[in-house]
Each structure stands twice: as C-alpha cells, then as structure tokens.
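All protein chains of the complex are present and in place, except for one that has been dropped.
All chains are identified by letter, namely A and B, in their written order; residue positions are counted from 1 within each chain.
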Amino acid sequence: MDIVVCLKQVVDPELPVRDFAIDPATKRQVREGRPLVISTYDENALEVALQLKDRGGAQVTALTVGPAAALGDAVRLALAMGADQAVVVDHPQAPDLLGVEKARLLAAAIRRIGAYDLILCGCESADWVERVVPPLLAEMLGASCVTFAARVQPADGGLLVRRVADDGFHEVDVRMPAVVSIASDEANRPRLPKVKDIVAAKRKPVQSWPAGDLALPSGGADGSGVEVREVVVPQRTATCEFLDGDPVEQAASLARRLRDLKLV
Amino acid sequence: MAGICVVASALDGALSRSSLELVAAARALEGSGEGGIAAALLGSGPHLAEAADTLQRHGVAAIYRCDHPLLTSGQTDAALIATEQIVRRVQPGIVLVSADTVGRELGPRLAARMGAALVTEAVDVAVEGGALLVRRQVYGGRAMATLAVAKRPAVLTVKPRALDVPEPRPSTGTVEEVPVAIDGAALGTRVREVRREQAEVGLEDAQIVVGGGRGLGGPEGFKVLQQLAEVLGGAVGSSRPPADAGWVPISWQIGQTGKTIRPALYIAVGISGATQHVAGVSGARTIVAINRDPDAPIFSVAHLGIVGDYREVVPALIAKVKELQGR
Partner (left out) sequence: MVPTREIYWNIPALGVVLMYLVALVAVGIMGYGIWRRGRLWRRGRPVSRLRPVGPRLRAVLRHVFAHGRLLADRVAGASHLAFFWGFLFLFAGTTVVFIHQDLKIRIMQGAFYLYFQSAALDVMGLAAAAGVACALAMRYLVRSPRLRRGVLSDAVILWLFELILVTGFVVEGLRIAGTRDPWGAWSPVGYAVAGMVRAAALSEGAIRLAHAGFWWGHFLLSMAFVAYIPYSKLFHLVLAPVNTYLQPLQNPAGVGLIDFERTERFGASAFSDLTWKDLFDLDVCTECGRCTAVCPAALTGKVLSPMHVVLDLRDEMHRTDGASSRALGGQVVAPEALWACVTCMACMEACPVFIEHVPKIVEMRRHLVMEEASLPETMGEALRSLEARGHPFRGAGLARTAWIAGVEVKDLSKGDRAEWLLWVGCAAALNERNHAPLRALVRVLQAAGLDVGILGDEEGCSGDPARRIGNEYLFCDLARRTIETLDRRGVAKIVTLCPHCYNTFRHEYPDLGGHYEVWHHTQLLAHLIDEGRLRPTVPVAAAVTFHDPCYLGRHNGEYEAPRRVLRAIPGARAVEMAQCREKGFCCGAGGGLYWVEDRVGQRINHVRARHAAATGAEVVATACPFCLLMLEDGAAALESSTRPMDVVEVLERSVGKAPH
C-alpha cells in the first residue's frame, strides 16, 4: 500500500493564551519566536500510516507545504517516526494560505508522487480548523473520502474505517484510493521517535519541490472569492472578574456568561 | 444564479435540528438581495413529508425532496449525489450545509464540484454593506475571523449549535420530488454499521473540562462535577491531590506531571491553583474558578471567579444551564 500523509506545521498550540497574538499585516498568528510543531492530529494520521506499515507493509510518504527554509524539524520528525520519504512543497507564503489553496498544492504534489492508495490527514489543523483539505483532496484526486476516523484497517481490498460521528461510531467500508482524516484515539497516540531512527532519518530522502513547478489541478473549490477581512482576539481583562451574589445568583450569572461566550 | 439553498437532512428519520439552524442563517441573508430560500431535503421514508412541513413552517418556500433508501445516517456519498443534482437544478448563489458528520464531508466536496467559494464552520453569517460576511473561530477559538465572500456560488458550512433554531414563519410553497439514481455498488464509501454509543470525550480532546481539587473534600464531590460535565458535554479532570488520594483515577490528573489540556472552557472547582496544575491548563481559553478561598492563586489565572461553596454553586449552575438549554 502506498500512503501519503499530509502534515502541517503550526505554531505550538500548547502555548499559553498570553503568548498568542495576531499579526495585523497578515491577519495570521504571529509565528516569530514561537515554537513550531506538527499540527496535533496530523501526528495521529502519521501514526495510523505507520501502524498500517508495521502490520502489512506500506510505503509511507510524508508531504507538507511550507517555506522549506523554515520547516525545521517537522519533516525530519516524520521520517524519524518511520516515514520512508518526505516531500516538501516549498511555498514562502504557505503559513498564510487557507485550506482551499493548500488542498490544490497538495493534490498537485500527490499526483506528482504518483503512487497512492491512501491519503491520510489530521481531522483538522490546530490553527484554522477548516477541515476542508481532506474532502477537497478526495474530489481533486477522484478518491473516496471519510473524515474523523478513529481507526483504519485493511478489509477486503479496501478499508474498514471507524468514523467518529454525531450519533456514535460509523463503521464504514471504503474503496481505495481514499482520503481519510484522522481523529485522535487511544490506538493512534503518536509514537515517540527513537533516537537511532532520528539519526537514520538524516539519510532518508527529502525532496523539495518549488510550488511554482507543480501542475495545479483545474476545477475544485474557488479560493479567490474569499478574503480574510479581520481576525480579532477577544479582549480580556487581565484580572479575574468575580461574580457576586448568593450562590444561585452567582451560578445564574455564570451560566449567562457562558452562553454569551457560546460555551453553553 | 440566485437564492439560498439549505441542505436539510432527515437521514436519521426526523428533520435534524441543525437543518433548522441553517434556515436561521438563510433567513439572516435573504433580505439582502441574495434571493429566496430553497431547501434540498434528503432522507428516506414517510418522515420526509413531516420534515418538509417543518421547513415550510419555518419559512422555506421551495423544497426539493429526495427520497432514497440510501439516504440514511452517515451515507455522505449518496447525500452528495442527491445534493449535487438538486443544486445544479436550483442554481443557488449560496448553499448552506451543516458542519455535522455528513455535512463537513459533503460541503467541501460540493464546493469542489461546483467550483464554488468555500467557508466552513461558520458561527455567524450576515450581509453588511452588500458583502457576505462569515464569522468563524480560528486558532482553536483564541480568535474570531471574519471572511468576506464575494464569489457565487458559495458553499458555507455552519457549525451545529452556533445559531438558534428560528421562530416559525409559515410560508406556502412547493414541494418537488426530485428523483435521483444512486448506484449503491458504485459508492466509494458505505456505512456498514452505526453504533449509537456516545464516544467518551477524552480529557485532552474535550472542549469543556470541569476540574476538581482538594477543596471538594472527597470522592463524592466529583459526582456533582460529573453531572455538570454531562450537561455541558465535557469531561472531568482533577488536580493532583484527588488523584493521590484515590478519589479519582490517576488518568484524570491535569498538570505538569499529568495531562495537558486546552479546552475552550475550563472550570476549576476547589482547586487552589498550584503551578504544577496550572501548567496543564494554561492553554484553556476561558478559565472559571470556583473556590471558597478568595486568595487562592487559581483566581490569578482565571477569567471568571466565584468565591463560594461549590456544594451550593455547582448544583445551581447545573440547573441554570439546563434551563438555558431548554431542558
């Protein structure tokens, strides 16, 4: 089985809220000085790919779109965890791209990679949480699509996928080629790379393809019609706001505040 | 190319609540020259007529109904074929899809097939100054983005529960049956089985976490926290002392030597706020602290604070939340 895992590099989502800021020029998160990591669920996707490789043998390619110079250890980490090769689509503005554009670049790169039975992605990115790349890839590549998969296993020449759904779990038969997005599950906690593999990863091939060299697919969703007007961080007082009154009043005002924050 | 088409589904039998939320969104847009509201109604069986009624009672004029045995829970590929057929027929400017299990696959794929603009997970839609503006959370909810959508057609997916169900607005209109040919054997995905068990929300994935500390006084304190978590749809965690004392499983511990969480809401109950615990919750976007001691360090990291006895506050909070949820 040939598996391509799409990875996205994002600003460390575990950074405390106080270190979060928006750059007014790009309307994106300030990256400077912030640690960069592989987006949370993308690592789970890689883990699923590696488990399929461990079980039945698979060739795993890690694919990412980013400014090649700033990618740092993300690709190396994937190789150290066990990916066989890596492809970087070098795009200087990659961190600012939205999912529609990203999907187009990824689809072009996957076509250039050529052999693919299964494309795995994280179920959502830790930054823009658009959840669009997997279904868009499926359309552009003419592949089947399942999102939010907790488990993936080969079955009758295809796959049996457990999808996390609003009404429980769906056991889905999937024909390949397929694009599957991965949600976190006990069974796909990302493995820690072994240092011997980190050292060995240095010898694995990493191809860097300039984004401009790729033959972008025609059709697909149109990204040009959407413009990011503004990105605002809700203003928060630095100090704790105390809710007064008797316990019932306190509870009532808390409940209202939570509703206003769309948390209830 | 005009009008708004909501993709309404009755895949589980009855019309889904999120379909009505889409109608609310459509009604917010209809007065601004986008045109009237139509609905693609997907499902199978006798419930569909009832669902069409409900849509009409809420202001949907034209209903294109697709009744097919494959249009059941989770069958995205079938739903996509039906929706595409209706949308090509109706030619709307805006298609609204719920970002639920099927919709979050269907929406982007439909956009790809239509060459449409695409914005997902909207929490609010509006037309301002002639521009269609879509608001959505970004960066794990730490910021709110506003996107202007100039292109038509546009597919928007709307986050479930972000909008309220609209008031009824009876309208008269047409219900058209759209026959659709779906070859089950040709579909890329088929739902073999639906297991209706609530997936347990893991602490690290939960959007809402209720944490308890030494101040709960004992394991029974966690029962009331579990009730609160249940009504909020969240998970329960703890600081170190309860895990040490065996009140809760060790896997519940949040902190430097436990789990790291970054939910939208963290409610710390009876937790003093030791550094080692706070390290595990600093990614939480809103922190609420409930503690008897007004000097507890937890209040220095909390956004909202209640000084009081959790035994009184939490049950009142549960009741109030249920009331707001209309339960």
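Note that in this section a contact is a pair of C-beta atoms (placed from the backbone, for glycine too) under 8 Å apart; a residue touches a chain by one contact, two chains touch by 3 or more.
Given the structure is predicted, the values throughout are model-derived calculations rather than measurements.
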item	value
Contact partner of the left-out chain, one of B:S171, B:Q207 or B:T260	B:T260
Of B:V7, B:V248, B:V281 or B:L317, the residue in touch with the unshown chain	B:V281
Touching residues (missing chain, whole complex) on chain B	240, 244, 250, 253, 256-258, 260, 274-276, 278-283
On chain A, residues whose C-beta touches the chain left out of the figure	12, 14-16, 18-19, 33-37, 73, 191-196, 198-199
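Just so it is clear, only the chains that are shown with their structure count from here on.
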item	value
Residue numbers on chain A that touch chain B, as the complex places them	13-17, 20, 22, 27, 29, 99-100, 126-132, 135-136, 138-140, 143-148, 150, 160-161, 163-175, 178, 184, 186, 219-234, 236-237, 240-243, 247-248, 250-252, 254-259, 261-264
Chain B - residues contacting chain A, complex	12, 73-74, 76-77, 99-101, 104-109, 111-113, 115-121, 123, 133, 137-140, 142-152, 154-155, 160, 162, 188-199, 202, 204-205, 208, 232, 260, 262, 264-265, 282-286, 288-289, 299-300, 302-309, 312-314, 316-317, 319-321, 323-325
